[in-house]
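Here is chain A:
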Amino acid sequence: MRNLIILFAFALFAFIPQAWAAEPILIGVAGSFSGDLAPYGIPPKNTVMLAAEELNKKGGLLGRRVKIIAQDDVCQPNAATIVASKLMDQKVIAVIGHICSGATNAALSVYRGKKLLVISPSATLPSLTLNGQNPYFFRTIPHDAVQAIRQADFIVDKLKYKQIAIVHDKGDYGKGLAHQLKEALKKRGITPLLFEGVTPGAVDYSALIHKLKRLRPQIVAFGGYHPEASKIVTQARKKGLKMDFISGDGVKDPSFLKIGRQFVEGYYATSPADISTQPLTLEVLKKLKARGQTPGNFGLQAHAAFTALVKAIQAAHSTDPDQIKAALQKNEAQTTLGKIRFDAKGDVIGSGFSVYQVKKGAFIAVD
Partner candidate 1 sequence: MDGQYFFELAFSGLTRGSIYALIALGYTMVYGILGLINFAHGEVYMISAFVGLTAAAICSLLGFSLWAVLLLTLLFAAAYGAAYGYTIEKVAYRPLRGANRLAPLISAIGMSIFLREYVILAQTADFVAFPSLLYNLVEVDFLSDYIGSGELILTLVSLTVLGGLFLFLRYTQTGRAMRAIEQDREMAMLLGVKVDQVISLTFVIGSALAAVGAVLISSHMGQINYNIGFLVGIKAFTAAVLGGIGSVAGAALGGLVLGLVEAFAAGYVSSDYEDVFAFGCLVLILIFRPAGILGQQQSEKV
Partner candidate 2 sequence: MLRLEGVKSGYGGIEALKGVDLVVRQGEIVALIGANGAGKSTTLKTISGLLQTREGRIVYQGEEIQNLPPEEIVKKGLIQVPEGRRIFPKFTVLENLEIGAYLRRDALGTQADLRYCLELFPILAERRQQKAGTLSGGEQQMLAIARALMARPKLLLLDEPSLGLAPLIIQQIFEIIKIINQERQMTIFLIEQNASLALKSANCAFVMENGHITLSGKAGDLAQSVEVKQAYLGI
Partner candidate 3 sequence: MTPLLQVRGLKKTFGGIQALDGVDLQIASGEIKALIGPNGAGKTTLFNCLTGMTRPSEGQIFLDGATPLKGLLPHQITKLGLARTFQNIRLFDSLTVIENVMVGAHCRFKANFLDAFFHTRRHLAEEKEIKEKAYYFLEVMGLLQQALNSAKNLAYADQRRLEIARALASEPRLLLLDEPAAGMNAAETAELDQLIVRLKEEFSLSFLLIEHDMKLVMKISDSVIVMDRGRSIAGGSPEEIRKNPAVITAYLGAEGGHA
């Protein structure tokens, strides 16, 4: 009977949020939750929400509840500045976001000089950290140049290919990566046979395929996301083209395998070190699935960003941005991306790139 009462009291405590002692800690999540780029923004929001709920269930942060404020910037610079100033007005202590490099760039002009911690799960434009203007900006995803150099090394050193075609999707991620790859290859004395973009959502890519067929590159490097990648490789294979393909982390996605089936066999993709076997990652994936959600391209990066932030706050035992910043750079945190910390510029350490290849319907690390 007594146990029951205690249980009841405990349950009551758990179900009444007002019971929390102090004001909640506010953390912003910003990204594209509607519009064309919603598929990239919604999963990060979901994973952060999930992580925050779990955290609150376990007693919150520094004894306070964590409250997530999600703001939609539609990946547009103007909306991003509006959202950013709204988050500032609401006195969030940190922002997980933004999703697109462009929107992040615009939003940073609002945060700049404000000592607000911003951790993006997906903005890969190198200059965001490298230009040194954003001391409180971090990202859990390595920037494009890192990945591009990895790709160039693999193509030139491992595969020993010299005939390379670069195709991109004209988007800021895809074209950015393709551009970096071109630069990386240039440093190694290779000029690509082709550098051009396709329009995502076009009804047919066969003109490009015929062009590839004529140029006969040994490998096609595609900068962009998996939907376009699988369309291009499928059409190429159906036309009997046998060259190799390589892409970045935007392609290493389970749906790429499912949708591309036999056509994507042999496709190379660079991506952060394999994390899908780690217990923490598996657990998050399982919980997401239970909610009918997917991790998308950047969901795990966003989860990791949140985890790293929480760990840093706990380590600093404060919400002071300078102390958190120091903790982020000093302490390693166990996250869905593995053990990570951040370098002086704000880029992630510990999430390197491996090269994978599709073999029998699965991505297998080959380098």
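Candidate entries met the following condition: all candidates are chains of the complex that A comes from, given by their letters.
To be clear about the criterion, contacts are C-beta pairs under 8 Å (C-beta built on N, C-alpha and C of every residue); 3 or more make two chains touch, one makes a residue touch a chain; residues count from 1.
Remember, it's a predicted structure, so these values are computed and weren't measured experimentally.
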Selected neighbour of chain A [touch, this complex] from 1, 2 or 3: 1
Residues of chain A touching candidate 1 in the complex: 34, 36, 38-39, 42, 167, 170, 196-199, 201-204, 206-208, 210-211, 213-214, 226-227, 230-231, 234, 238-239, 255, 258-259, 294, 296
